[in-house]
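Inspection log for the structure reproduced underneath, given as structure tokens.
Just one protein chain is left out here, and the rest sit where they should.
And then subunit A:
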Amino acid sequence: MAIDTDTARKIARLARIRVEEDRLPALAREFDAILGFVAQLEEVDVEGVEPMTSVTPMRLKRRPDVVTDGNRQAEVLLNAPDAREGFFAVPKVVE
């Protein structure tokens, strides 16, 4: 299937990566090439085959539903590009 410029723009938007308009055609071609390669998978008969979920045959472990961590505000904010008054600061989200 061919990936067009509009699809490439949509993918970039979904991925939250800004791609300049003039780069979209080249990006679409790259996606096309990769998906063309991946298309070989259509040759495989996967009827009745379960998708692999666990790498090793194991059940995810459970643990008691208790608090194990917390009270680390300073550490949590330590690496934030912009933190004020104990919060992460971001540009305006709603008008």
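The definition used in the following text is that a contact is a pair of C-beta atoms (placed from the backbone, for glycine too) under 8 Å apart; a residue touches a chain by one contact, two chains touch by 3 or more; residues count from 1.
Going forward, contacts and distances are computed from a predicted model.
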item: Identity of the absent chain, which is to be given by its UniProt protein name, from "Beta-ACP synthase", "Glutamyl-tRNA(Gln) amidotransferase subunit A", "ABC transporter permease" or "Deoxyribose-phosphate aldolase"; value: "Glutamyl-tRNA(Gln) amidotransferase subunit A"
item: Positions on subunit A contacted by the hidden chain, ascending; value: 11-12, 14-19, 27, 30-31, 33-44, 46, 49-53, 55-56, 58, 60-61, 63, 72, 75-76, 78-82, 88, 90-93
